[in-house]
Structure formats: structure tokens, C-alpha cells
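Okay, so here's the structure we're looking at.
For this view, one protein chain was removed and the others were kept in their places.
Residue numbering begins at 1 within each chain, and the chains themselves are lettered A, B and C in the order written.
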Amino acid sequence: MTTQVIVLNGGSSSGKSGITRCLQAVLPDPWLAVGVDSLIESMPASIQASDAGIEFAPDGGVSVGPEFRMLQKAWMEGVAAMARAGARVIVDDVFLGGAASQQDWQKVLAGLDVLWVGVRCESAVAAGREIARGDRIQGMAVSQAEVAHQGVVYDIEVDTTHTEALVCAQSIVTRMQCRA
Amino acid sequence: MTTQVIVLNGGSSSGKSGITRCLQAVLPDPWLAVGVDSLIESMPASIQASDAGIEFAPDGGVSVGPEFRMLQKAWMEGVAAMARAGARVIVDDVFLGGAASQQDWQKVLAGLDVLWVGVRCESAVAAGREIARGDRIQGMAVSQAEVAHQGVVYDIEVDTTHTEALVCAQSIVTRMQCRA
Amino acid sequence: MTTQVIVLNGGSSSGKSGITRCLQAVLPDPWLAVGVDSLIESMPASIQASDAGIEFAPDGGVSVGPEFRMLQKAWMEGVAAMARAGARVIVDDVFLGGAASQQDWQKVLAGLDVLWVGVRCESAVAAGREIARGDRIQGMAVSQAEVAHQGVVYDIEVDTTHTEALVCAQSIVTRMQCRA
Partner (left out) sequence: MTTQVIVLNGGSSSGKSGITRCLQAVLPDPWLAVGVDSLIESMPASIQASDAGIEFAPDGGVSVGPEFRMLQKAWMEGVAAMARAGARVIVDDVFLGGAASQQDWQKVLAGLDVLWVGVRCESAVAAGREIARGDRIQGMAVSQAEVAHQGVVYDIEVDTTHTEALVCAQSIVTRMQCRA
């Protein structure tokens, strides 16, 4: 069986985007990369200022309302349909609901061969990288570092605290080949 | 019947992105905006340097190969699935194949209520805006201005040559309401 | 006499950046483009959250404190030094202080040959373009449209309401040649 979808889950600034780009560079076939950041960009600007949408608190907390959830749910169905139509897809997400978020994805991706990847980074290191990036609200890295992984089950976990994105990507590829 | 998908088609620098953002601001419900630009961003960087992918010639010509087409086809299925799952979706595309591109979308969007919008802009004006944007290959605007519309049938056409994006968006909304 | 510095002044979303890129494309020599947007990017992220820095109110109002003013003053001296060292420079600014802001620039640019350009856009049209851009706080265009020009004296004024950026740039170049 061949992996059709790779789901990367981890807190903000844990290094998911870098691993995604390395996976796209290392994997022999072309893979589409989609994620929660591009989902938010595709929503109306006003969704970030509404109780029904997504709210980023000054302390790094993130809360989402019914309109955000509805669009997110439909977007997840769309991602699954891309994979069913033959595209290989890397999903970059933050499971704010932990195990419940994983179950939502499992339902949507039913029948597809999915590789579940946990991307970890020590909270203090992720907070430092958040400062170094300069484009994120301070506090998101710390507030999401643990909660995103609660109750989630993985095929492989990588930790970017002391390991480069490219090396993490290579571990993921090796794990995929073992399953194939 | 209520519009579920708005497809904006027009050449590079004809003003589709601006109209999309105005539609998202003006329409009462939250609409997802997806398009060929975000599709290309989601592909591996290497797809832009390969014969199988997408090639931007120095004169503004664009040619796509089998790998690009395969990912694009799967992405279109995904966009249709988002709409079927309840998201309202604005698609921003350049029909490089004219009528054939529209037929591809029609097949994929079968059963959905789609509003087809042609976005035109006089070739010389679009070329000037391409210079003013500064982030596009010079020549794309001119080479796509006519070819994107060949044989395509629309519910409404707007022309940004002398009309602002917000006014174009309002015309589109009025057209939607007449159908509802 | 040859123009060494072009100062473009106008409210947010009046079209200064587009004219700047067109000027760079049209002028035979290479010109450096600097502006208040790049100044803000070069400041610490924290300057946007501090009373001493710059504050963007939700209604589009902008207020600046002593730290912002100090860095801005030094940056203006730097821009003048670039021109004195032989670079031709296009400055893209919003004169929040009207005539007083122009006097600050006049002092700093003393001895240099400066072309003063007013960039106007009808308030309602600028507000629409602000929505179409999608990356600006709503309200800035309207609140700055008039105030930026109060008491300011120009060599040439352009109006982007009904005139393309490239055409405005060509008018500015013609005006430069008349002085040469």
C-alpha cells in the first residue's frame, strides 16, 4: 500500500512548514501541500475579526467559532477529495482539539492510506523561533506545544528541537518506505 | 436557487484577485477564495523548473505539462467537494485552454449552481498594471488577455479597464440576486 | 539641473507604490525606492504595540510616538545621504503632518534637486481599493486622503482616480524632463 496523505500535526512554530517543503523536495512524486495557514488566507479578512470566525488573543490563544468550523469542515472534505482523485497530499495542521481533531480527519480521510506524523518541539525553543520568525503572535508556540498532541496517535513522531527539518523529512520518508 | 460557486476567469493582471476580495467583503455569507495562484504555491518548488510541471517563458508565455495537469485535475475535484460539503467558493482561474478549460470545470462542478464571470481588461491597461504590481513576469497580461476568453460562455462579464474592483463585485452580486 | 530625489506624497491606497514601480521601469537610470512601509518593516515588531511607537487604530487612524519619530528622523537623514552619495531616490511617504512634514523633508534634503509629487485619489475610490488589496486596515484610505495634502506644495500632482499608474508615471517623467 502506498501512502496517499501525510498529516503533520504540531503546535505553531514547531517546524511543520519547513518539513513540508523538505518532503516535497525529497519525495520522488509531486505532492500538494495544504494547511491551516492557507485555509485562513482563503477565508474573508473579516473572519479574523468576528466571534463566528477565528480569534487570535494577544496572549497567543486561538479560538474558533461556528463559521470557521463550517468552512474548515468543507475544506477538509475537499482535501480528501483531492487525494481520492489521485493527488498525493501533505496536510499541515494544528489539532487544537487534540484526539477529537484527529477523529475528524480520520472520518474525512476514510479509505485513504494516511501517515500520521507528530511534529514536536520543546516549548522554550519553539517560543524562541516564534520571535526569530517575527510574523507570529507571541505566545502561540507555547500555548499549542502540548495541547495539539493530547491523545493523538502517530505512525511516527519527529522532534525539531535538535533535529533539522531536512533530517526529520528523511525519517518520515524512511518510515513511509517501510510500510510500502 | 442559490449560487454555490463563482468562477472568475480572465488573464493575468485583469483584476480577478481584487474582485475576489471585494466579493468576500460584500457578500453576507463567508466565501472561500481559491485559485490557480494558490494551487501553484501548494505544488513543489521544483514543478516550476520541470517540463512535466509549469513553465513561465521570459516573454510571458505559460505552458503546463502532465504532472501539473494531474495535480490541477485533482485540485479541481477538491474544490468541487468543498462546495458540495457546504462551503461557498470563489474560484479565480485563467482558462489557458479557453472553452476546453470551461468544459473541464463544468464536468467537475456538475450539479452545483455556478455563476460564470468573465473578467476583462484592455490589453494595454493590463500590461501597465503588470508593471505597477512588480511581481509578475512582463508579458503574461498581454498574452492571456484574449486567449482566456475564447469560446467561453458567461453569466456576466465585467471589465476593469474603467471600472473599479468594488463596483465590478457589486455588479456580480446584483446578477446573483436576480437569479436567486 | 537633474532631479535627484522624487518625493511622492499621498494617502494610503492612493497608488504611490504602483507609480513608484512604474517610474523605476520607465526611467532610464536605476532609481532606489524607499518609503514609510519599508521603514516600518525595519523597526522592531514591538514598535507597533507601544505608545512610543506607531499605533494603527481599528478605524484607520494612525498615531506615532517619540521612538517612531526619532527613528524616522534618522531614516530621513539616511535617505538624503543616499541621494548625496549619488543614488537617485524615489521616496514614498504619507505626510501625516501635511505642510509640517514637507518642511521636515525640505530641511533634510537641502541642496538636492527634489521633485515634489502629490498623488491624489478620490476618497471613495481609495476606500474601495483598500478593500480590494485586502492587506490594509479599513479606514486608512479615507482618513488620510485629504489630510496628507494640507498646505503641501507640489511640482506636479497626479490623480489615480481615473488615470492608470503607468500614465501617472509618464506625466511625472515628462515634468522632470521640462525642468532638466
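Simple rule for what comes next: a contact is a pair of C-beta atoms (placed from the backbone, for glycine too) under 8 Å apart; a residue touches a chain by one contact, two chains touch by 3 or more.
Computed from a predicted structure; not experimentally measured.
Enquirer: Any idea which of C:19, C:34 or C:172 touches the chain not displayed?
Expert: C:34
Enquirer: Give the residue, chosen from C:18, C:53 or C:139, that touches the chain omitted from the document.
Expert: Residue touching the absent chain, from the options given: C:53.
Enquirer: For chain A, which residues touch the unseen chain?
Expert: Touching the chain left out of view, chain A contributes residues 17-19, 21-22, 25, 125, 128-129, 131-134, 162, 164-167.
Enquirer: Spell out the interface residues on chain C facing the chain that's missing from view.
Expert: Here the touching residues of chain C are 21, 24-25, 30-34, 38, 41-47, 53, 67, 70-71, 73-75, 77-87.
Here is the rule we use: only the chains that are shown with their structure count from here on.
Enquirer: Roughly how far apart in rotation are chain A and chain C when fitted on CA atoms, stated in degrees to the nearest 5?
Expert: Rotation angle, to the nearest 5: 180 degrees.
Enquirer: If you average the Cα atoms per chain, which one ends up farthest from chain B?
Expert: C
Enquirer: So, what's the distance in Å between the C-alpha centres of chain B and chain A?
Expert: Comparing mean C-alpha positions, chain B is 27 Å from chain A.
Enquirer: How many angstrom lie between the centres of chain B and chain C, each centre taken as the mean Cα position?
Expert: 32
Enquirer: Please list all residues of chain C that touch 2 or more other chains.
Expert: 134
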